[in-house]
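This is the structure I have questions about; it appears just below.
Missing here is one protein chain; the remaining ones are kept as they sit in the complex.
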Amino acid sequence: MKIAFIGLGNMGAPMARNLIKAGHALNLFDLNQAVLKELAELGGSISGSPRDAATGAELVITMLPAAAHVRSVWLGEDGVLAGIGQGVPAVDCSTIDPQTIRDVAAAAAKQGVAVADAPVSGGTGGAQAGTLTFMVGASADLFATLQPVLAQMGRNIVRCGDVGTGQIAKICNNLLLGISMVGVSEAMALGDALGIDTQVLAGIINSSTGRCWSSDTYNPWPGVIETAPSSRGYTGGFGADLMLKDLGLATEAARQAHQPVILGAVAQQLYQSMSQRGEGGKDFSAIINSYRKPK
Amino acid sequence: MKIAFIGLGNMGAPMARNLIKAGHALNLFDLNQAVLKELAELGGSISGSPRDAATGAELVITMLPAAAHVRSVWLGEDGVLAGIGQGVPAVDCSTIDPQTIRDVAAAAAKQGVAVADAPVSGGTGGAQAGTLTFMVGASADLFATLQPVLAQMGRNIVRCGDVGTGQIAKICNNLLLGISMVGVSEAMALGDALGIDTQVLAGIINSSTGRCWSSDTYNPWPGVIETAPSSRGYTGGFGADLMLKDLGLATEAARQAHQPVILGAVAQQLYQSMSQRGEGGKDFSAIINSYRKPK
Amino acid sequence: MKIAFIGLGNMGAPMARNLIKAGHALNLFDLNQAVLKELAELGGSISGSPRDAATGAELVITMLPAAAHVRSVWLGEDGVLAGIGQGVPAVDCSTIDPQTIRDVAAAAAKQGVAVADAPVSGGTGGAQAGTLTFMVGASADLFATLQPVLAQMGRNIVRCGDVGTGQIAKICNNLLLGISMVGVSEAMALGDALGIDTQVLAGIINSSTGRCWSSDTYNPWPGVIETAPSSRGYTGGFGADLMLKDLGLATEAARQAHQPVILGAVAQQLYQSMSQRGEGGKDFSAIINSYRKPK
Partner (left out) sequence: MKIAFIGLGNMGAPMARNLIKAGHALNLFDLNQAVLKELAELGGSISGSPRDAATGAELVITMLPAAAHVRSVWLGEDGVLAGIGQGVPAVDCSTIDPQTIRDVAAAAAKQGVAVADAPVSGGTGGAQAGTLTFMVGASADLFATLQPVLAQMGRNIVRCGDVGTGQIAKICNNLLLGISMVGVSEAMALGDALGIDTQVLAGIINSSTGRCWSSDTYNPWPGVIETAPSSRGYTGGFGADLMLKDLGLATEAARQAHQPVILGAVAQQLYQSMSQRGEGGKDFSAIINSYRKPK
């Protein structure tokens, strides 16, 4: 299948690599020439613009850092919509606000193109291993078309509803995740300060009503979960600055929807403080250090 | 076994009933004559004071509403310590602050009595069915002695460490629970406001990193979990005023330990607002209504 | 003086009226034909676009609802910059984010036009009475040029620094105002709940360290300050939805500057809750009702 793939960063490059391995012919576009060259050696062909990449493609995929890039890559003069053929399926895998992708989809619909949103979770590790989760906002028909290709880059391909709902699912989940991690940090740090063994406390929480992914799989207290970033110096996980970006999307979407999100707004500011102290590159579970007495 | 059981409220009465059924002889004390009479008819004998109940007992159990009652029942002139024999095991099942039970245990130790704390979770339903969880703070020896009796009132009997750690485990778990429920409420209400189906959203969260007991077992959105209080008008679960009490214990213990608990403090105030509006008797998951547009 | 005035809403219309009264010749533009007609009858002349209004003017003033309008009115095909003459002074009085006006000023500078920002405080009453405060971001030279004209619409004309600093001053002040009003509300409601007379409490606060404008001039408790909106049913002041807009600007500017604003973020969500309950049209001091037991 002839696929345009635009945006070859830390996530996009390994995703494109998996599609090449699966036998697809890729039209590649990115501003980074080094990564283009590297992927071209694996068999992809380099395009001069999103428009060129989309021209003649049977499917268009984009994976970009933020809403401004999505707008320009899709709607710009040399953008995807200037090249894509009528009826060609298209999907944006960026994590952005729901409104932007709905705007892009509305513009595309005018020329007979259906666009889906399909933000991912699973990080760069999941992108390389092809085990990402895709949260897809698309009509049932478009989902059916996209599903087999997405499955070559990921393990769980979930339809969330119509276009935009992929973003909504992701930001709502990550809003809760950001809150839960702070909650677990407060509970573990309080338990330690009051004198209970943290391993014992985690065990009780994990078999009780406080149980959550942030406690039983990714506990922020070092040593509780051997495979968690907290047990290796808060490296190699989901960076606090990425959590901050997602909480920013959540609170901004909430603002536009006139919806209060009190704990979410506080959690955002706490990660912001952590980032301001120069720790935004650490795993987000290092937020627990905001609660522990400095040694 | 001759057991003194003091405090026969909504939790204590069914617990005592289970011990009578298991064949123990109970010395009962409470200020409520009606419940005393009822339990006496099942075979218990009525005592005139905590001191009388404790005198000659082989084990003392108390289940009281708050720290002030614990202090007076144990340390008062006619209290347990005035009657209990040296070496008799004793356990307080109330949910109170860790410091009070440590003070009681220290006073008891001076007369050769070891006291454990063993707050429970599971509610009145669990008390009746004998399926409570006991979080026990006790020496290994005392735990070994208490375990068989507690197992006649509950299903999970967990040792958390020395005296006081049962309370610590409970308040840390419930601190996290209180936060998680608000977090799930914000995520579900935001998703709904942005236009995703709430059943779909819950499904995605529950198989992703936002997964938690408040979402997958006790989801606050009506209809998501058929067995949750949210699906029956927020009745019959864990009342918001009880959550408020536990968050009060957590933030007060944090204050004494010089430990910040930011989201916990905000969550406490949100349940307080709910209670002030007259909804403290509803299940605590009704906090989601603070986030939903009134109809 | 020939002045282009663009944006004739609740604030812009009375401001333009004051300039006409002061003897200036106005080129008027707005989408609302009724208000154009009304002002034309006072002596202004109607333009067909921002571009037309700016053409030949000796000064350009805009007063618009949000950043998107500012961008399109200034930078659009038929925008101000397409018509304005080189060296003509210009000022935007809208309340928007600092970055947008800096972008507009940078674009204008390329064609030899200096743009100032001058957001106002004082509300529609101040606009009518000509008693507004202007917080001006402009070079010293441009400020000197603008000052006499702004003084025909306002009483305090304050230079805050270079372009953008007017917005910064306004959003920082209003961030603090939004927080202070919630703080006063919490203090007054707590005092009342604990049993002190609220008039006495306000008197003590106002002569002590809690003293602030939200307490001594605009107290949210009805009857404490006879001239405050709280004493007339929370009508006719600064609407909660306007405060919500300004707090949204503040937290978004903070996000872009990687700066935490914890209480500000919480306050924003509290006004959001008030607005969600349908009370966004009331004066922002009605936030105190979120803290008072419903009758």
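Each chain carries a letter (A, B and C) given by its place in the written order, and its residues are counted from 1.
We take it that a residue touches a chain if its C-beta (ideal position, glycine included) is under 8 Å from a C-beta of that chain, and two chains touch if they have at least 3 such contacts.
Everything quoted here is computed from the prediction, not taken from an experiment.
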- Item | Touch criterion as defined above, residue of C:L39, C:C160 or C:L244 at the omitted chain | C:C160
- Among C:G7, C:G79 or C:P260, which residue is in touch with the absent chain? C:P260
- Could you please point out the chain C residues that touch the chain left off the display? 98, 121, 133, 135, 156, 158, 160-161, 164-165, 168-169, 171-177, 179-180, 182-184, 186-191, 193-197, 200-201, 203-205, 207-215, 218, 250, 253-254, 257-264, 266-267, 270, 291
- Item | Touching residues (missing chain, whole complex) on chain B | 248, 251-252, 254-255, 258-262, 265-266, 268-270, 272-273, 275-276
- Sites on chain A contacted by the missing partner chain, in the whole complex: 266, 273, 276-278, 290-291, 293-294
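The rule is simple: only the chains that are shown with their structure count from here on.
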- Note on the structure: chain A to chain C, mean C-alpha position gap in Å, rounds to 37
- When the C-alpha atoms of chain B and chain C are each averaged to a single point, how far apart are the two points in Å? 52
- Query: So, what's the distance in Å between the C-alpha centres of chain B and chain A?
  - Reply: 40
- When you check chain C against every other chain, which residues touch at least two of them? 266, 273, 276
